[in-house]
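Encoded as structure tokens, here's the structure I'll be asking about.
The excerpt is restricted to a subset of chains, each kept in its original location.
Naming follows writing order (A and B), and every chain is counted from residue 1.
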Amino acid sequence: VDEAEILSARPQVVLSALPHGESAPRVRGWLDAGAVVIDLGADFRLRDAAQYPRWYGDKHPDAELLTRAVTGFTELHAAAIGKADLIACPGCYSTAAVLALAPAAAAGLVDGRTVVVDAKSGISGAGRALSLSTHFSEVNESVSAYAVDGHRHHPEMDQELAALTPGEPPSVAFVPHLIPMTRGILATCYFEFDGDAADLMDLYREFYAGEPFIVLQDRPPATKEASGSNLCYISTAVQGDTAVITSALDNLLKGAAGQAVECLNLRFGLERTAGLQPPARWP
Amino acid sequence: VDEAEILSARPQVVLSALPHGESAPRVRGWLDAGAVVIDLGADFRLRDAAQYPRWYGDKHPDAELLTRAVTGFTELHAAAIGKADLIACPGCYSTAAVLALAPAAAAGLVDGRTVVVDAKSGISGAGRALSLSTHFSEVNESVSAYAVDGHRHHPEMDQELAALTPGEPPSVAFVPHLIPMTRGILATCYFEFDGDAADLMDLYREFYAGEPFIVLQDRPPATKEASGSNLCYISTAVQGDTAVITSALDNLLKGAAGQAVECLNLRFGLERTAGLQPPARWP
């Protein structure tokens, strides 16, 4: 990355897909040069600088900027994204979990409760780096949990759900799993609920009314339905005294680049769905 | 199935792999002829006859026998299995969930609590019947939840955990998922827990001391580790105020035929592991 070359181009926008830790020291320069910055990495996802040493190992180099950043949850922060100079796109797991839980959180249904987020991700979620955990013969024909002691996307979920919750924030238990497929994330979310299933779906329908990338349905979605699109499918159900919300999305689109394009569209007044309507694809 | 032919052979044991509903009307005949019956189907898994109409559609044809049956959880009921005349092998999901939770239940850790069992199964769990949900192109590169409103293995878990629990039985929320792999079940189980991770593992080690088919480990297991064997791998962890127990097994062995062979071994005084020690296989 040649900073001088970037700046000399007087960019209106810098869309950074640098690895974690590499955007943070550069963003102020881009902003000073007048660019809007949309960051796909983790460097500006957390508002509380104290979280960075714990989850990313290092002190954040520009904590003041954290307070200026807007997290790119397009369904939750459209107005703020529309005028933000620094937009931090959330992680793929956080996107799946927060979209699954936001309506319930906003309605006060998870105040002070434990919410279980059991997430299943295709191997592309681990990126293109080489490791045994992405080696075909190791992960094919197998499923396993990982990061049971804590995953970096956990504080993103905490932060967003706490902001949505009217009362005491929920306590999230989050366990990600590796699935032998390339693309897709499914988040199955559980919380205590003593209401009616139909009311729960109504609440979700109202919350997401008009949202172009949210598909609500009774049947639990398969990740294949979302594959190749920017859509997030969400189903609600009640089993005994537990609500079960599942969300499915393509981690490489709604969970990453697709959501970044949405942020770009929102920020520059373009049609929200511009560039994000691929042809259907099945199977 | 020619009943006369079976009975004329004066069998010591009938190992029935008939579809659900087809063993029930035959078992009394087999027992009367002096055979021990080991049933791999669901017909004698539930002690309460009232559960059958709800989960299997029909009234049970021989409710008295339900009270004589012993469920084939070899780690929990070895003595009873050793002298039972009718052994009902549990379902694959129940096996994974109950083995993951039994030590905690027996220690009173889940009394009256909600326990989430998020289970992931390979496609062979659906059997060899033809349906779109086992069609390669439909399920490959995809993961989805199903039976969110209730699955037939649910009352088996309830029954077993209630029996193990010293106080009020736990409330189980159980959601199974289809994974694009052939073999294997992973159950990720969650319950509120305010104790120490090391103590939790100690409790599990003590509970399963000497068990030949239980492998306890800190690292969450991959189903591939158990594939082709009768082993059940179990890990324990604590995340915040939630215990996370994962269990992995091969649904076609420990979750079905392998456990039936264990029951056979126990019942007839054979070595517990006889016929159940295949060579290791990786990957």
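Simple rule for what comes next: a contact is a pair of C-beta atoms (placed from the backbone, for glycine too) under 8 Å apart; a residue touches a chain by one contact, two chains touch by 3 or more.
These numbers were taken from a predicted model, which means no experiment stands behind them.
**Student:** Please report the number of identical subunits in the complete assembly described by this file, where 2 are shown.
**Tutor:** 4
By our rule, only the chains that are shown with their structure count from here on.
**Student:** For subunit A and subunit B, what's the span in angstrom between their mean Cα positions?
**Tutor:** 36
**Student:** Would you pull the subunit A residues touching subunit B in the complex into a rising list?
**Tutor:** Answer in residue numbers: 114, 116, 118, 120, 122, 137-146, 148-150, 171, 173-175, 177, 179-184, 186, 188, 190, 192, 220-225, 227, 235, 237, 239-242, 244, 246, 248, 283.
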